[in-house]
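Everything below concerns the one structure shown next.
As you look at this complex, bear in mind that one protein chain is not there, while each of the others sits in place.
This part shows subunit A:
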Amino acid sequence: MIRITDIYKSYQIGKNTLPVLKGIDFNVDKGEMVSIMGSSGSGKSTLLNIIGILDEADRGTYNLDGIEVKNLNEKIAAKYRNQFLGFIFQSFNLINYKTALDNVALPLYYQGVSRKKREEKALFYLDKVGLSNWAKHVPSELSGGQKQRVAIARALASDPKVLLADEPTGALDTKTSYGVMELLQQINDEGKTVIIVTHEPDIAAMTKRNVELKDGLIISDKIIEPVRATLYV
């Protein structure tokens, strides 16, 4: 699904160049659930953003489900993001004046799906994350865990190939975090590829594969037996 070879990325800060990724090889197959760990500033988010076509590598190749991702213009990048990728952020990033339903329906709006179809689908995914009763509420009326569930429903709405989550539980308490992980495990069980950036070991333990980054390099990559979040909820 994801084939990354020898990727480099550095940021320009004033006159200095800050190398962040220093030659990453990273493959993910369909149906995997991978966690990326590492200390702060090790380049986890940078890697995830490159996978999410929100950012571009300086060097190296990136192949997403058979498509070469290179020198894309904004238009194509937007199209690929919309069709192939679903994003979940630490701070939820819901649009605050839109209802839960309209937030979930937004990726479908950019796909040109009709309003009726959009609402139908959005409601289906809200139901999937257990929030069908909250469809008409705006984000400020929802708890942190509920907001993240809405964000997950939104990421799922366009039926992407890969779900990318950057510290999805970073802003949640432990119990709520496990609830979100239970949901992500369930989604992975249905066959969706999921990549999660986290620095919480208990969250990483709930994925099937742990990758560890340090100073822009992968220092370990191991398959594990995931802990089922259901046990803690």
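Here, a residue touches a chain if its C-beta (ideal position, glycine included) is under 8 Å from a C-beta of that chain, and two chains touch if they have at least 3 such contacts; residues count from 1.
The rule is simple: contacts and distances are computed from a predicted model.
Protein name for the hidden chain, per its UniProt entry and selected from "ABC transport system permease protein", "dihydrouracil dehydrogenase (NAD(+))", "siroheme decarboxylase" or "1-deoxy-D-xylulose-5-phosphate synthase": "ABC transport system permease protein". Contact with the undisplayed chain is limited, among A:Arg3, A:Lys22 or A:Lys98, to A:Lys98.
If you put the hidden chain back, the residue from A:Lys44, A:Lys121 or A:Arg154 that touches it is A:Arg154. The chain that is not drawn here is touched, among residues A:Phe89, A:Phe124 or A:Tyr232, by A:Phe89. The chain not displayed touches subunit A at residues 49, 52, 54-55, 74-75, 78-79, 81-83, 87, 89-91, 93-95, 97-98, 102, 106-107, 109-111, 115, 154, 158.
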